[in-house]
Every structure is written in C-alpha cells, then in structure tokens.
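Every protein chain but one is kept in place in this view of the complex.
We call the chains A, B and C, going by the order they appear; numbering starts again at 1 in every chain.
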C-alpha cells in the first residue's frame, strides 16, 4: 500500500503539471471563450479538474479543509446534478472571472493541500477516487487539445500553437486486411487496473468472420471521396446525415480550408498547413465516416470486432502517436504499426449502449458514463491527444454522430 | 403463380378498403392538418399510398398508363430522394388541395387501373413490388391511427373517433418471468414470406441468461412511478432524457390529462376516459420506458432477447389485440396471453443499427429502411393498430427515443 | 333611434352574409389551415366574428341567452387578455373541430338570436358595440381575402378562387405630382360617424411643402427595380430590411413566380397570371416600399402628408376598386382616379404610434388598437379587399414592416 501511495502522489504531480503544460502556449485571452456549446474554455478545464479533487477528495476526506472560494463549486461543476447548481454550459464562455491567474492560484492551493493529504494513509475509497480524479484530468487534457484547436482554428489569423518537427511523410500503401475468425469472444475489461464503469460487465458476443484494414484511412483516400462528389450524393448518407450536410453546408472535414485550389487544414503543429496525403484523415463525424465507408463499398467495424482485432493485432509501440509524442496531429503509418492505438479515435458501427451486466455506480460518480448512453456512437483506440497510459482495447469513447471537433478518424472492415 | 396472382389481387382490394375504413369516421377537416412534424395529414396518407402503386407499379409496368395528375408526384412523395422533388414535410399540413374527395377519386382511378393490371401476368419483380406496396400501405394504416389520435386528441373538444364495447377490465396480477437460456441464437428472418430488408442478414448472437416479464407494464404500475416523483428525479433519466423532461415539462404519458384529481387519457375508443389500471401503459417514449425500468431496478430487454423470448413464448392467439379487433386501444392481459404480439410496440434496449450482413437494396426501395439506422431505438411486437398479418418476431420497428405519439409500451427484463 | 336600429339590423344581416359569400368558393379543407402565424384559418374567422357578437352583445345584454357551446370562447378568442384563455395563435391551424358546418350552425344560431335581440330597444352602449362588431367583421372580411390568397397561393396546384372579367389593362402614364402646401393641418377624425379609437385625438401637425404622386407605383415600375438588381444592392435597404432580404432570399413581391423567363403572380381572380404592367404593384413589405423609394431618389409620404393630400385630392368614385367591385386584385388607374382609395393599402413613412391625445378605452375593447402601437408602420387608403363603407382618410391601418401577405402597395412623395 505504501508503494501505491507514493506512486499516486507522483502521478498526481506529473498529471497536474501536464495540464499546465498543455495550456502554456495560450494567452490569457485564449483561455476564456466557448465558440460552440461542445467546447469549454481552457480556464474552465483548469478550474473544473481542480474542483474535482477539492470536491470529491479534500472536502470529504481531508479534515479541516477550507474551500478556496465558496462560489467555485457553482462555476466549475460540469454536469453532476447530484452535487448541485452549476453555470449552464452555454454561459461558461462568458465568465471572465476568476481570471486565469486566479485559477492558477486555485490549482496551487489545492495542489498543496493534496500534497499534504497524499502523505497520509489513504483508504481504498480514497485511492479509487484519486484514480478516477487522475483519469478524469487526463480526459480533460485530451478535451483541452480539441477545444484549443477549435478556438485557434476558428480565428481568421490561424494562430500557431506549436511548430515542432514531424518525421517526413511516407506514402501509404494499399491497405491489407486483418482477419477475425468467427466465434464467441469475451468483451469488456478483465484486468486489475483502472477502467471506467462502462467497460464493466464482462460478457460474450458472437462475431461472424470479418476483416479489418491494417491502417487508418488517409487524407488522400478521403480526398477521392470529396472529388468524386461524395458530399453531394445523398445515396451515401444516412437520412439525418444528409440533413446535416445540407443544413451546415458541409464540404470537407472540420478544420479543412480550400484556398487557391489547394486543400489546407489547421493543425496544432504549424498552424495552417497543406494536408499530408499519407496522414490519417481526422475531424470527420460518424456521418462522414459512415458515408465514406458506403461509398467504398465497405463498412465500419463494430466495437466488438474492433476490440477483438485490436487484442489480436494491435499494440502500443514506438510508432504509436499519443500525446507524449508532442505532435498533436495524426501522422502517417510507419514501420508496420497498424495504428490501432493513437493518432485518431476510430468511429465504430456500434451505438453507445450499456453492456448486459452494466450497473451505474451510486452517487455523483455514477453520472460519469451511464447517463450518456443514448444517441451516441462508440469510438476506440485513442488519439494523438490521448495520454499513452490512458488507453486500453476495452476503452469506450463516445460522441454524437454529427460531432467532429475531436481527433476522430476511420478504419474500414468487411465481412469474410 | 396463378394462385399467387389471385391472392394478391384480393389482398390488394382488402387492404385498400381497410385504409378507407380507417378514415371513414373523419370529417374532411380532420384529413388536412399536421400538428407536429412527425404527424402527416390523413389525406396525405391516402394520396401517398396510392402514389406508391402508381409510381412503382403502374408507371413502369402497365403499358400506356396515364398519370391521374402530373403534380401529384410532387405532393405525395414522402422521402424518396431517388424519385425527385417533394413537398417538404413541414408544409404537408398546409396543402388544402387536392381535397379529400379528389384524393378519393385518385384512389378510385388507380384502383381501377390496378384491377386491370393485376389481371395480367405478373413477373417476380412486380409481385415483389406489389407485396412491398401492400406492406407499405399497412404501415401507413398504423400511422393513420397514430396521426388521427394526435389530431383529435390535440383538440380541446376531444372528439370521438368510435365508441365500441370493450371487454371488462381484469386486474393485472404479479408479473412472472420467462427465462431465456444462455447460448448462441440465430437472429433475423429465415422463412420464405415477406419481410423487410432490415430483417435480413441472418446472424448469430450470444445471449446471456436472462428473463422477461410475461406481460406488459400496466397503467397502474406506471402511475406508481408518477406518484413516486419519477418525473422529478434526475437519477432515473438519461442526460438527454432529463433535458427533454424539463424542456417539455413532461409529467405523464402522452394523451394523459389530470383533471379534478383524476387521470384521464384520450383514446380512440370513447374519447376522454379514466385510465384503466389493468391495461398496458402506452404513449411513452424510450426515455420514459428506460427511466421507468431503472426506477424499478430492472431493465428493458435487447431486441435479441426479445426476439428469442418471443419465438419461445409468444404467439398470436384469440387474445392478441391487433387492428382487427377494432379497439385501437391496448387492453388488459387476458387468458394467459403474454402480450408479445399486439397492444403496444415494446421498446427494447437496442439501438436501430444494421445487421452484420445487411445490404440496402438498389434504387428508391433501398431508401426504405437503411437510411434511418441512426439515433433510433428498436421496438418489437406490433400494437393494437397493427394489421395481424403484418407482424413477425423478426419485425424491427424503430422510433427516435423521445417520440411517443405511437402505441409504444414497456416490458421489463432482468439478468439471471 | 328607431331608424338607427332598423339600419343596424339590416347592416348586420348584409355584413354577416357577405362573410359567408367570401368563403363560398372554399372547400371545407381550405377553411382549416394556418400556413404561417400571421394567417388564420378561414373557419376561425367565421367563428371568431360570431364569438364577438355572442361575447360582447348577447351574453351581457340579451337576457337568458344560452351559449351555443361552452368551449367556443376558448377556441375563438383572438387576443383579448381581458376575456380569458385562448388557443395560442400557432395552434389555430390544427383545430379540425368544430367543423366548418358546425361553425356555420353556430353562426346561424347567433344570427337568429341577434335578429331577435336587434328587434328590441337598444341603448347607446349596445349600438356602439354593434357598430364595433360590424366594423370588426368587415376587418375580418378583408383578412379573409389575405388569408385565403395565402392558403391557395401557397399550394403548388394554384387553385382558382374565382375568374371574373377584368377591364382591359390601360398603360400607366408618367405620374404627376399633387402639391401639399406648407402649413399647420388638423389630423384625426372630426365627424360624427364610426371611427376607431386610434383616429381620435384631433391634433395639429406642421407639414412642410411636399408633393405626392397622383397614382400608385405599377408592376412595370417595380420590375425596373428588380431588373436593376435592387434586391441585391444593400445601399437601398434599411439594415433590418437587408437581413430580411438575405435570410429569406427575397427576390420579388410575395405571390410572384418566375417561370420560363416570365413573371407571373398568383391572383384571386384567375389564379396564376402574367403580371399586368399597368396594375399597381402589391404584396410588398414596408422594407421593399422604402427600398424602392430610395432607389428612385424619392420617399414615402408620412401618414399626415397622405391624409392631407387625400382630403384635398382623393375621392371614392366609380373607378375606386374596393371589395364591392369583386376583383380582389388591384387594377390599372382609370379615368383620372388617383387611387387614394382602394386597390392597395399604401405604406407611409410613419411609425404607428398614438396621437397626442389618444386614450385607450376601458376594458376588452381597449385592447383593439392601442396595444399594437410599437414596431409597426401606418398604411392608408384601403384596398381591393376593403368594404367601401369601411374606409376614410383618417383610417390608420398598421402592419409590421416585413409583412406583405396583405394588399399593400406604394405611392411616392417628394419635398417641394
């Protein structure tokens, strides 16, 4: 147990610092706004992740803990109905106070108290909540990248976030197919480590023989769809998808811009850049992923097919492109890495619904996943903005089918 | 083949007459309006089902067929992008012309031509389209009941549709559980008869041991949920469901009215009536069905569990309450009928997604089902407004989770 | 007084019959719908005008009067907050019951009771309310024409309302200017006859020397504006007008259709017709009238300039085109008639605000005019749908500046 406690304190320090690093290229102004309802202001993320530790750890478990500021609960609660009133999501981007500096002070205050708190003996309930708090902060680290990219990419000046060297682009070859044999497979998290409640309820599924491509769909491949008039032909699209395309005048992935006959996209690594043909396409909605698959005469894999294939063929290796590689941009396949992990979250054909034996936990923590299990689709595998230790084959990410400000992408499958 | 042709002609006549019978209690005025986007005006249904036979049978296959009116294609196309422009759905309720009488003339004209056409030799393609046209008209018969009930029930005068005798209400006993054994089951339509494309792709699923209740949830049971404050407690509700409840101020199933401390509901059989405690609750959304199940500590069955249980325990029998019983209202369980068929469509826990081997057919007919496979949930078993010969255990109905103007209801399940 | 009573009874009969005549070309279906919020279903007009006599005359003054139907008050109240709850305006078009026939029965019932009631001695209060009820019904007669034209003209079949002969079109000559001398003028109703509260408060205005054109702007003249790109040039438009043009993609007056390079418009006299170059343009919003005037380098007259000019130059004569001429369509200027009266309501430059001494009457009748005196513009002179005895130079009609489903048109003015 002592070892565990030491580890958790170090991890706490490391993860909390990482969040600050993510925001370090930002100006105070960049921290404030909320251009669409799905995006949260970076300073809100800074406050909210801190509020989590204050509310769920320090307040109940650290004797004599004094709140940093009584009103922060109201400002930094996200959606926990159990915990009380909160600033409505659409008004988050209008809260100029507390300032970034005040929130950094809040972080420092809570971090100091946590340091002391983590020195003491920690019971299992505390360790469990600590782990959740850290995983929660890692999720917000990834959201920070999405939201920062939205905020900067929405600005006509296309400000730079960073500009580090990327390895030179290879050409993507013809994709091969990775077969999955017909049979009954066990799905869900079976280890001892951390996992979310939505991965629980180990259960069997029957999978028919199928095969998944051994790499992600590239920008060059997706461009063929665009140039073939894919966005103009209703036959590829689900009915709601077609309405979405027409209403929003969608013509390319999010962050793509067509200027002087050339396709550019806004990136966190170098600002506006020509698209790299060999890199995985990203910022596509499920609607686009599904239409693309139909246009190719193929389909998306189910979350179960994906999980089984990943267990068989996927691995985290030197070529995996996670947050730690500091690119924050999907990169071309390299060295036989089949890209199950990192680069982009892969849309699956599966609606986000509870596993057969799923039980939402009691209390506020029970609001973490279960209540979102409707009208969303499952994505797998993590992205270039995911911390490497925050992903597993059983991890179920989920987004509404029209959303695409996250690093989402496409892998295709077929029946055998 | 001759036999088949005779049969199809008789069925054509019978089904077409049935549609007229459904509309016969209506005034011309009742045929016109569209109070919400999901409802279509009854006269539009009368025209649209006729347009189907004209467009897909007479025009391509009956030599020398003359269109009744050139502009009707524009008015009566529903959503077939393949077939051309159409009146946008939200403007359907503003089309006062053609009048009901003109549409009845249109029906008569097409029916006469069809009579002649059906005398001739019919190839397989024609027979297939005929079958689809008849099934399509049966689906619209059911929709007519929903839409008529919406239109009349929305009127402060609560006009009567019919008032026939119902068998006296029994009391619903404690529900028993019907066990489904763990194992691999085959799902999808396997017979020779008519079925929709979305039932195709026979495939295996693994089902864990579970049990389904042997009857539908009753009004009395649902009233307990209301009286326990179920609509005011966010813990039972999915996040989007809770928004829906608050935004729309939902407090009871659709068509329910609370007057002088008594719960009434609008029915097609007698207008405004006190709710019958023993009758199945209906006009609940998936959101309400799911919240109710959670409040009871149980869950909805998946579509696969339901299909397997229905194959094992369900039957169409003398107590099954379909359109043919002329009640148009769910009735209490009777004589050991476990209500898998008829009364209400049963919400399942399954999102409406394609089966593994699903292939949308080519052409306009391919728009029938596949393009709706997103953001909707599967319902099973048919209702008191479903023609008896229009249902099977593999039939997949689907609606968005917030909708409830159809005859939808609840059966609960649990893990074993 | 006896004479007065006789007259009022005859007028009651005549005006009530006229309303029925207006609806006589309609099918029951045409009576039901409400394609936009500003339009009311014809059957609602039939019921509402009847409800007015029942509520304000029979109920308070006819001893022993029994309501025809208790719920009709709820259904047929328009906007009188004083009198209680009412069907919200956007739901009027979904009320299929009472049917047209039931409303005709309602009218007959009330008319019979009114006949008896009008035989008796009538005090001044009653006579005053009778007059208001008749004027009110005449206003609804005019609205009926607007609403019927909207309903039929919105239908892709462009059904015919009537098709009577129109006198052959003359060519409109160059407009002359009618001078108004600088000075102080008295404004407002000064006679003994009926007038609305908004004409009261006789008061003086100072008018600078100006001149008004001696006829209305024609379709040919307005077409020059269209062909000059008037709808595409922001410089002619008020800021809100320009938003309105862009948001609604406005390119021509309402009811105009461009087919095979020819401009048609839907009319109540012959359905879809080529526009008549010499006839006054109609179905233009204030935004369009104002933009047109600016494009011409001229301006609209104020309501005061118009009233003074009309008193000096206007007259109801054999060429005035009112409801009684049964055209329901503006016609070319003829025989020196300067068109101050009839044909189209003329947009003025004046916002609809109370006169200096204006006092809203007490009670429900006080809601007739005063509460609408914001964000609307004044129109003068009556139209081809106005009863001839329902107009005077002091009559102040008013509509929001973006509306144009009524018979509205343009007369230009300039400073001297």
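Keep this in mind: a contact is a pair of C-beta atoms (placed from the backbone, for glycine too) under 8 Å apart; a residue touches a chain by one contact, two chains touch by 3 or more.
Please read these numbers as outputs of a predicted model, since none were measured by experiment.
Asker: Based on the whole assembly, the unshown chain contacts which displayed chains?
Answerer: Result for the missing chain's touching partners among shown chains: A, C.
Asker: Which of these touches the unseen chain: A:154, A:239 or A:312?
Answerer: A:154
Asker: Quick one: which of C:55, C:337 or C:350 touches the chain that's been left out?
Answerer: C:350
Asker: Please output the residues of chain C touching the missing chain, sorted low to high.
Answerer: 79, 81-82, 184, 203-206, 208, 210, 234-235, 237-242, 286, 302, 349-351, 353-354, 356-357, 371-375, 401, 415
Asker: Kindly note down the residues of chain A that lie in touch with the hidden chain.
Answerer: Those residues of chain A that touch the unshown chain are 27-35, 43, 71, 74-75, 87, 91, 93-100, 151-152, 154-157, 159.
Keep this in mind: only the chains that are shown with their structure count from here on.
Asker: What angle, rounded to the nearest 5°, describes the rotation that places the Cα atoms of chain B on chain C?
Answerer: Fitting chain B to chain C on C-alpha positions yields an angle of 180 degrees.
Asker: Approximately how many whole Å separate the CA-defined centres of chain B and chain C?
Answerer: Distance between chain centres: 46 Å.
Asker: Chain A to chain C: how many Å between their CA centres?
Answerer: Inter-chain centre distance comes to 59 Å.
Asker: Counting only residues that touch at least two other chains, what does the list for chain B look like?
Answerer: Within chain B, no residue touches at least two other chains.
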